[in-house]
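A protein chain is absent from this complex, but the other protein chains hold their places.
Labels A, B and C are assigned to the chains in the order they are written; within every chain, residues are numbered from 1.
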Amino acid sequence: MHPVEVTFDALLLFSMVVLAWQGVHARNMFRAVVSFMMFGLLTAVAWVRLEAPDIALAEASLGAGLTGALLLATLGRLGPERRGPRRRRAMKLSMLPWLALGLVGTTVLLAVTLSLPAPGLGEAVLAAMPAAGVDSPVTAVLLNFRAWDTLLEIGVMLLAVIALWSLGQDVLASTSRLPAPALPALVRVLFPLFVLSTFYLLWRGGHGPGGAFPAGALLAAGLVLALLAGARVPERMRGAPLRWAVGGGLFAFLIVAVGGMWAAGAFFAYPPQHASILIAIVEIAAGLSIGVMLTALFLGGEPTEVRRGRT
Amino acid sequence: MIMMAGTVLIVLGLLFFLSGTVGLLRFPDVFTRLHALSKADTLALGLVCAGLALHADDGALQLKLLLIWLLVIVSGATCSSLIARAALAHGIRPWQR
Amino acid sequence: MTVFYLAGALFLLGNVAVALARVLRGPTAADRMLSGELMGTTAVAVLLLLYGATGIEALLDVALVFAILAAMAVVTFVRRTWPEDPVDDNGGETP
Partner (left out) sequence: MSLPPGTLFLLASALLFAIGTHGLVTCRHLLRKVLALNVATTGVFLLLVTLGRSGTTVDPVPHAMVLTGIVVALSTTAVALGLIVRLERRRP
């Protein structure tokens, strides 16, 4: 490693630690949230340094982008923080055992890394790649070798949406009084780009970093921007169509999985000759559905059905 | 020669980033800081993109670099306007000597 | 050449670390958001330079995503965080 690289890593990680501390303990809540968002940006750069561009992509879109927007939106709905009297001295003292614990943990980790034989699963994955139906090892693990995890992951997200929707109706959908003439223009320019890059990332997923989750996040970002610029969820979309869109990804995934059971004898066993087309279908369905789910998470409640008078 | 030009552009871009930061730290109020930061940063990123495009010899890559720069121009300009409007609406008065 | 790119990225990182002072000092929420915007643009530039250093093409996609998503934070801030309720700002310039 070149000294410049080492310096870069050291500065990057140091800034991350400082920002993380700020993000948890800053006196002002808004400052904490902005620090946390910057922390997310730097984390994405750290993933790049660790040669994990796929994680960097997910972190940039989900970790830094959507989480940040979600936090900002929540902050606008909370009152000012009520604060008890602060006990600075006591807090500093309470840090000591934690510091000690951290030091011990670090030492153990270092010892473990240096002594482990560390074969990992890299070789095994590379050996199985020809039958995977995609060129990217990470996508192969996500959608073929360990597709089960990804299925459950989409299930977790669906559960989150259901939990939020069962809390009530979309509380975040209030509009502000501030005039912003530039905003609709921005959305008109950006929205096609969002959709375009969603499909670009879906297509990239087969060969390299990309795939359903970053693509879904971009789609969600586009939809959220449109909603923030004053667009409403169209009335005929509310209710059943929206629920189908939210559940569609998991549904398609399950159909493919059960189809594999019927055709090849095991849950999620893709027949090798159809693997790439099946993965493409799953990926597109999951990507679109993830986009809708993330938007639903941002809204924080089910868009109200306005059919009340008509039934 | 072209490599040289690219390197010079990148260095220039880095200097503009520095000037944007100086503006952010030294200027007296939100509006002046916004003014310094948005212009300097957009230009700086443009210079870095141009420099890298000169170093790359692949059309698709150059196109992507151009796209990144255009995106930053559009969103940077709009966001600056939005922040300035919000600040004004909150009763922050522009700084006067 | 690789070292040149890395040194450039290091320079930008140092630049941002200095600019963090604005997040700490405020005084208004707009100032803090502004430094966030600087951070976003700089992160794009850092990624581009790291692409130059490593040649991993996917970094350009990451930079593209950053550039696209930079707008979302600011728009959320303007539409949701700031309009309803001036977020504390312990005695800043907000009247």
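Miscellaneous remarks
Assume a contact is a pair of C-beta atoms (placed from the backbone, for glycine too) under 8 Å apart; a residue touches a chain by one contact, two chains touch by 3 or more.
None of the values given here were measured: they were computed from a predicted structure.
Touched by the hidden chain within the whole complex are the displayed chains A.
Annotation: of A:V125, A:V195 or A:A280, A:V125 touches the absent chain (contact as defined above). Taking the complete complex into account, residues 1, 3, 6, 9-10, 13, 16-17, 20-21, 23-25, 29, 32-33, 36, 39, 43, 46-47, 50-52, 54-55, 58-59, 62-63, 66-67, 70-71, 74-75, 77-79, 81, 84, 91, 94-95, 98-99, 101-102, 105-106, 109-110, 113-114, 116, 118-123, 125-126, 137-138, 140-142, 146, 149-150, 153, 156-157, 159-160, 163-164, 167-168, 171, 213, 294, 297-298, 300-301 of chain A touch the chain not shown.
One rule holds in what follows: only the chains that are shown with their structure count from here on.
For the pair chain A and chain B, the distance between C-alpha centroids works out to 28 Å. Taking each chain's centre as the mean of its C-alpha atoms, chain B lies 11 Å from chain C. Chain geometry summary: the mean Cα position of chain A and that of chain C are 19 Å apart.
Shared contact sites, meaning residues of chain C that touch two or more other chains, fall at 16, 33, 35, 57, 64, 68, 71, 75, 77-78, 82-83.
Looking at chain A, one finds that residues 178, 180, 183, 186, 190, 193 touch two or more other chains. The residues of chain A lying in touch with chain C in their complex are 2, 4-5, 7-8, 11-12, 15, 18-19, 22, 27-31, 34-35, 37-38, 41-42, 44-45, 48-49, 51, 53-54, 56-57, 60-61, 64-66, 68-69, 72-73, 75-77, 79-81, 172, 174-178, 180, 183, 186, 190, 193-194, 197, 201, 204, 208-210, 214, 218, 221, 224-225, 228-229. Residues of chain A touching chain B in their complex: 178-180, 182-183, 185-186, 189-190, 193. Contact residues on chain B toward chain A in their complex (touch as defined above): 71, 74-75, 78, 81-82, 85-86, 89.
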